[in-house]
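Notes follow the structure.
Only a single protein chain was left out; the remaining protein chains are all shown in position.
Order of writing sets the labels: A and B. Residues in every chain begin at 1.
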Amino acid sequence: MPVSAEQYTSLRAVLGDHLMLFAPEVIVAGTVCVLLLLRLFKAFDKLHLNPVAAGPLVVALFLLGTQWSAYFDGSAGATAFSGLIRLDPFAAFLRGLLLVFALLALVLGRITGLPDAADSADYATLLLGGTLGMMLMASANHLLMVFLGMEMASLPCYALAGFLKGRRAGSEAALKYVLYGAAASGVALYGISLLTIKFGGGSFEAVAKGYADLARTSSLDAITAAGTLMLLVGFAFKLSAVPFHFWCPDVFEGAAAEVGAFLSVASKAAAVGLTVRFLMTVHGACADVTFVPKTVGVGVMVVAALTATLGNLAALAQTNLKRMLAYSTIAHAGYMLMAVATFTSDGAAAALFYLAGYLPTNLGAFAAVAAVRTATGGETLDHCRGLAKRSPATAVALTVFLLSLLGLPPLVGFAGKFQVFESVYSAGQSFGRLGSTTLEGGFYALLAVGVVNTVVSAGYYLRVLKAAVLDDSPDLTPRPPLQSGEGEKNQNPLPSPLRVGEGAGGWGLTAFLLLLAVAVLVLGLAWNPLLALTSKAVESLPGR
Amino acid sequence: MLDLMLSSTDRELDLIQLSALAFLPAVFALVLLLVPSGWKTAMRWTAVFGTALTLTVGLCTLVDYHTLLDSRSDRTTRSLYHPATRLDERADAQLAVSATGVGSYLSDDLVARRPWIPRFDVDYALGVDGISLVLVLLTAVVCLLAVIASWTIETNLRTYLILLLTLESGVLGAFLSLDLFLFYVFYEVMLLPMYFLIGLWGGGNRKYAAIKFVIYTLLGSVGLLAAIIALYSVNVRDFVPQDLVKQRAADLKRKDPALTDAKALQLAEVHTFDFVTLGKVGRAVMLALNHQEDRIQVARKKEQGTNEADLRRDRQGTPEPVLLLAEGVDREAAIARLKGQSVCTPTFQYVVFALLFVGFAVKVPIVPLHHWLPDAHVEAPTPISMILAGVLLKLGGYGLLRFAFPLCPWAAHQLAWWVGLIGVVGIVYGALVAMGQRDFKRLLAYSSVSHMGYVVLGLASWSGGADARYWEWAVNGALFQMLAHGVTASALFFVVGVVYDRAHHRDLTRFGGLKEPMPVYSGMSAILFFASMGLPGLCGFVGEFNVVLGAWKFNWGLAVCAILATVLTAAYLLWAWQRVYLGVNPATAAFPDVSAREVAVLLPFVLLSIALGVFPSFLVYQWAEPSVAGWVSQLAPLQ
Partner (left out) sequence: MISLWHFLGVGAILFGLGLVGFLTRRNLITMFLSAEMMLQGVVINLLAFGSHHGSLGGQAFGLFIVTVAACEAGLALALFLMLYKRGRSLDSGDWQTVREVGVPPAVDTVPLPAPPPDDHPTLPVPGRLPEQAEVRFQEVTRA
């Protein structure tokens, strides 16, 4: 089809606008390419490339910040690139969150020395590549972009999980992640194909319109149900929601703590964003307010309750800190899903706030585990004992992170949890007013599950706290790094490429931890700035 | 926070004063961080200075509060009992100012409110009345003496003192909060310092005790959180100044320009964590559930000089009106709206009351939930036991008095007998178990369970109508019992601490004969023992007597049980006294008598327990009773 001159000019102008909004992603992608090329030059062999990668991220964040005002007054924020993605405040919030996280992860990697100078290019490439995929997930508005985003986010994560090459557990983690991931993406993709066929197109609008037609007849046919279910399986895999959580503990235990933080926070943020956007778009199009909550929503509620409960119960039995944090991650995914299950913009805002608070908290917790590892060479509860005597500052920071995860005021974890519970309760109220007693009761039950789970989670968070602060230090002389291959003989093999002992991490790591702890406290006391952002972000979502 | 106070155009003195009262200990905790690590004595004196300063501010607040009461006393009402001085009225006036922007914040009303998280209607709201002030002063005194009692702590002194001061800040903040959310934040802030204080400086089984304490408390407080969220969901638009509703309607219209003005006004909802407003909803619900909704009336303008008494005179023969709805509210529409909400269902009331009750019952502790207390007391170091018994348990009683009863009066009334029964079971059970103890501290822990039972019984002695004054006595008694128990229990824990420092065990069967080597100590402890026992003339008597007096009208069976339990109290305390102090025991003969520092801790307690027993009215009741009277006068006529 020939394009007229006017059309061409207007298309160019539109493309220019969209590219400007898309600039952060472009910068990240460019950085990935540059990093790969830098390895060609000998001069960069000795240079740690994490700071080099951090520079463009700062620029990208700055760009996003300058665009925020455009998002805020509504002059920007619509679908871009012929409807494939949607660059609205909601996406901008999550993209900003992901960029901030990538930046912090790079800094953490530089401090703990997880990638040494030789490996730093690989590490930064994978990290940024994953972040790019997650940013696409957060802004996807088409099922094709959903698939591409999920794959772009997953593939670097597979490699990151096995980043500790010499370590058997690391390889095993990568193996499990790859296999699970391949199958999950296959299932999700089949769901996508079913939905595309059923609704004649892959854009969220087409899916929403199809759902709206179904809502009019109040019936969900088999193909739509199967397609949605399989797509949600893919989301659940990324979220590590029960029953698709099995990869999570093994991968976290096998991977380095720094990678665990990336998998638990960034990956979760993108998956929550994607789930919220998909479900809210579908829900917003239906005239019958209870149609989606009664069909898909009930499933999300059940999964949320199971995820939170199972995550917390399983975490009780763990002795490996990373494995425990993996189960805690699962539990927190459950809390976030509770907010998602409400199908209200308040719930979505609560989920976003939860994520924003979860970022410094969980990153801090994993960084503290990394600090324990660099100091003692192990990551179990035993290695944590006597931390307060060895390194009081780390112990204080770890206390703050654990309590925030537990949800005690005045920390940011409480702020998130409060909003989630509040949104769940008010969803119950509003569905009660609409006359749907099953949904009303369901939400109250969900709230009860959440509340009880909070107490259960105290069991293991306090166990770590007890080990770190109350217990005496066992005799743990730092051992020299083991050679690769020797790990099989050791029950708690030491990650071989990692630095251990005095001097590793050092004051930089302590300062990093304390900074995050202060952020957790400040965000917990002053909610207003973050609340303004989240409530603005969810305004762009369809729905009520 | 500081920024908030300074930038505000209306500078409010009491905002600064109350904030200082709550945060002074925390500020001194920060100051402690700056003290060089070798200077242990300097750290101790810093902590003493901080707590003493807090007590001073507390006493200044007492003077201010008395002035406030006095300023309104006139000939038409009993002295110091003017309704306008009640916390509710003051908080309402403050709310009206902040809603309309008309008028200015008063510096002398001892109520302060600033928005904190507007998105969720959370206010930074502090205020005092007689009920909270009693406990604030008790906290300040006990914490000061606990710091002096901590002089022997050597390990990690700085951390210890910081945690102790943070704990005090949390407790004071909780007593001062007018906002449920703020209360919850302070309530939880106390949890962790206590965990570490028991877990790091406690006895042999300290880790177990610490974690048990936290799990029990957390169990209660998450229930509390659920109840708070449920209360927050209530639409209180008919109970707040109507300008606020108009503001909300304007906000709605800004969001959705398609709405008409009338529709927006109709849709506008107001939610709040302010317990004064929520208390009004609770009372309205009680009337509605008792099919007396014709008594719910709209408040009139204050200028017309009508108060409830005048109104009552106007409407001879008609049911007594209760002015709950805000000025300018359409009464019929408001009642219909109220009845349409889930708050106006028995299930809601029962569930929320149960959650609040259990949440605070864990702290009191009420009998089936008391299990953490003996362990925590036994393992905690002496000064922490003092704070635990003297202050933290009072938070439970305060919570019941301030939140559970006024917020869900209907359920409280329905369940009053059961609550009273639980109280009496606590009294008897605590006393019986205390009698069987060999560990001195464990005995005192169970005596706490027993004594706090009187508080619950006093609160539950719901008598309405003409008998309301009995309930007033009982609630007064409950409040006084909290104060008296705070004094005697923390003193007795220190008494145990003194003897433990010398004997290094707490086994009652191995003591004896302390009277000979330690006459001063024995004399002081005798007074404290008798005060705890409830001997007339000492502080323990006043509270128990008032409670039993009030409970008699409520249910004589419960009252008789409570009276008989005092015999048990006397039995276990006298028996303990006999086993520790009387007789001759070569093992204890060489013990030195109390040191000057120990006297400095014990003497204030002794003097307080005598003074409170002899002049209860002059020292406490004259300024605390008006608040209790106000509390009862709100709830009693609803029956």
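We take it that a residue touches a chain if its C-beta (ideal position, glycine included) is under 8 Å from a C-beta of that chain, and two chains touch if they have at least 3 such contacts.
Values in this document were obtained by computation on a predicted structure and should not be read as measured data.
By the touch rule given at the top, the unshown chain touches A in the complete complex. When you scan A:34, A:78, A:117 or A:175 for touch with the missing chain, the hit is A:175. Checked against the full complex, the candidates A:183, A:434, A:511 or A:532 give a single residue touching the omitted chain, namely A:183.
When the whole complex is considered, the residue among A:104, A:121, A:192 or A:530 that touches the unshown chain is A:192.
For subunit A, the residues touching the absent chain in the complete assembly are 144, 147-148, 151, 155, 158-159, 162, 165, 168-169, 171-176, 178-179, 182-183, 185-187, 189-190, 192-194, 196-197, 200-202, 249-250, 253-254, 317-320, 323, 488.
The rule we apply is simple: only the chains that are shown with their structure count from here on.
Of all residues in subunit A, only 399, 403, 408-410, 414, 418-419, 421-422, 425-426, 429, 432, 447-448, 451-452, 454-455, 458-459, 462, 465-466, 469-471, 527-528, 531, 535 touch subunit B in the complex they form.
Listed in rising order, the residues of subunit B touching subunit A in the complex are 117-120, 184-185, 188-189, 191-192, 195-196, 199-200, 206-207, 210-211, 214-215, 218-219, 222-223, 225-226, 229-230, 232-233, 342.
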